[in-house]
Each structure stands twice: as structure tokens, then as C-alpha cells.
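Sharing a structure here in C-alpha cells format.
Up next is subunit A:
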Amino acid sequence: MNSPSRDEILSRLKSARKIAPTERPAAPVLSERALNSGQMLERFTAELAAQTGTTYTAKGVQDARRILSEIAAAEGFKKVITAGIDTHGVDIKSWGREGAVNVLTHEELKDRESLREAAFTADAGITFADFAVAETGTIGIVFDKDQPRLASIAPPVHIAIVPVEKLYPVYEDVIEKVFADKNKIPGHFAFITGPSATADIQAIGFKGMHGPVKVMVIFIVNGEK
Partner candidate 1 sequence: MHNRVDKFREIASREMQNELSRAFLLMLSLGAPIMRQIGMSSFPDPDCAEAYGRAIRAEAIERMPELLEEFEKNAEASGAKVIWAKDAGEANAAVLKIAKERNISYVTKGKSMVTEETGLNEHLIENGVDVFESDLGEVITQMLGRLPFHIVGPALNVPPGEISDIFLKKGIIKEPTDIFLKKGIIKEPTENPVELGRAARVFLREKFRRLEMGIVGVNMAVAETGTIINVENEGNIRMNKSSPKTLVAIMSLEKVVPTMTDALHMARILSRNCTGQKLTGYVSMDTGPKKPGEIDGPEELFIIIVDNGRSEIYRDVKVREILRCIRCGACLNTCPVYSKIGGYPYGFSYSGPMGQIINPMLLGIGSTADLYRACTLCGACKNICPAGIDHPSLLLEYRARQKGQGNMPVFERMTATAASVAMASGSLWSIGAKCARPLLNSFAKDGYIKNMPLVAKGWFACRDLRAMPRKTFREMWKELNKSSADKKESI
Partner candidate 2 sequence: MKVSLFIPCTVDLMMPEIGVAVYKLLSRLGAEPVYHANQTCCGQPLYNAGYREQAKRAAKHFIEVFGEDDIIVSPSGSCVSMVKHHYPELLCDETSWYNRAFELSGRIFEFSQFVVDILCVTDVGASFSGKVTYHESCHIYRALGISHHPKKLIAAVKGTQLVEMSNATACCGFGGEFSVGFPEISEAMVKDKAENFLNTGADVLVLNEPGCLLNINGYLHRNYPQKRAMHLASFLYENSVEVNHA
């Protein structure tokens, strides 16, 4: 929006002496692109483990449900929040009923207030992740009307479910897709690597500051719906 300040700042900048930028040197090689799918999964697992995150591979949606149940039992989930009913083919509501875990999907929450209430009191957030990156054990999530933001930041545990076909070697491969169409760029996109952390007190690092304390990633391999 135009304003006197804007004009003033831009005119000062534009009337400054221009110095043509020197040509860039060669861009670095993204060596992870040489990894095959098996190696990518290995690399992802090792990187995420170094951040205290756990990687699971589920052979299909049933296996994914079984893994979710194991995690729920180990962590003692009573209430979890999730995006929609369909989390990459995992019928999360029925899973909840089976395991006596109260599953709130954001479709059932009518507004921001009820979402906040649910997200800040849930034991875990189960999200579907759109991408994963082997380079650093990172998941990439597009946030839109099917994927609320708070589910992956407010609860103390974050479980992300990803089809293994969405595992890419480097961030560039993901960004290329997310930002491909200028008119369809999501309002919010995040790369998430492990749980939240800090080292602000005496440089002593620990996990679990404002975001999740634990992160688990479940890859669905040979996904069947």
C-alpha cells in the first residue's frame, strides 16, 4: 500500500549508486540426490534419531494403525487431535474407537476457540505430512483447510504419517512442488525436524520447549487404502 514513507524509502534506495552484482560461483552439489530409496529411508531414520525422533515403517494402513496403537499405549494417550478423518488412508476415528482413545478431528471442531481448546489439551497431534526429506530427517507439512496448524505444535507429542513415495532427498525437491504454482502457494508451510528444543540457559540443550517434546514419523510403505 502506498504511503509517504514507502515512497521516501524506495526513492532513497533507488537513487543510490548501483553496483552490478558479480556473477555467482557454482551452486553446491546436493549430494543426497544420489541416494536410492532404501538409503533415503536409512538416512532419514538416522537423522531423526539424532534429534531424538523415532521413525517407523508401516506396511500398509493396517500396520500403521497397529503402530499408532503401540505408541498410544506406551504414551498413555487419552485424547488426540488430528486433521481429517482420513489420514493418508488411516481411518483415524475408527482407530480411536478401537483403542478407547478420544480422537478429535478438526472437522468436528467448529471454530478457532474449540480448536485451541482441543489442541492445547490433547496428549498428541496426529497429522498427515505431505513430504519428508532424507537430508535431515525432516517432514514438510502444507497447512490448509484440511490441516490445521496447531495440531502439530501444541500437543506434547506429534505423530506424522507420510507415504514413503513422498520421501525426497533434499528440501529443494519439496519446495519445487509446494511453490510450483504462484497462485496456489499455501498460506503456511513448515519443515519440521524433530521435537522443539532450546539451549538458551547456559547452552544446556534439551528437547521440548514450546512445541512437542516427542516426534514420531510413520512411513506407509506399499500403501494400500
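Criterion: a contact is a pair of C-beta atoms (placed from the backbone, for glycine too) under 8 Å apart; a residue touches a chain by one contact, two chains touch by 3 or more; residues count from 1.
The candidates came about this way: all candidates are chains of the complex that A comes from, given by their letters.
Just so we're clear, the structure is a prediction, and the values are computed from it rather than from any experiment.
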Next item on the list: Determine, using the touch definition above, which of 1 or 2 touches subunit A in the complex.
Entry: 1
Notebook entry, point to check: Where on subunit A does candidate 1 make contact in their complex?
Noted result: 1, 3, 5-6, 8-10, 12-22, 24-29, 31, 47, 51, 106, 109, 111-112, 115-116, 120-121, 135-136, 138, 143-145, 148-150, 153-154, 156, 171-172, 175, 179, 182, 185-204, 206, 208-212
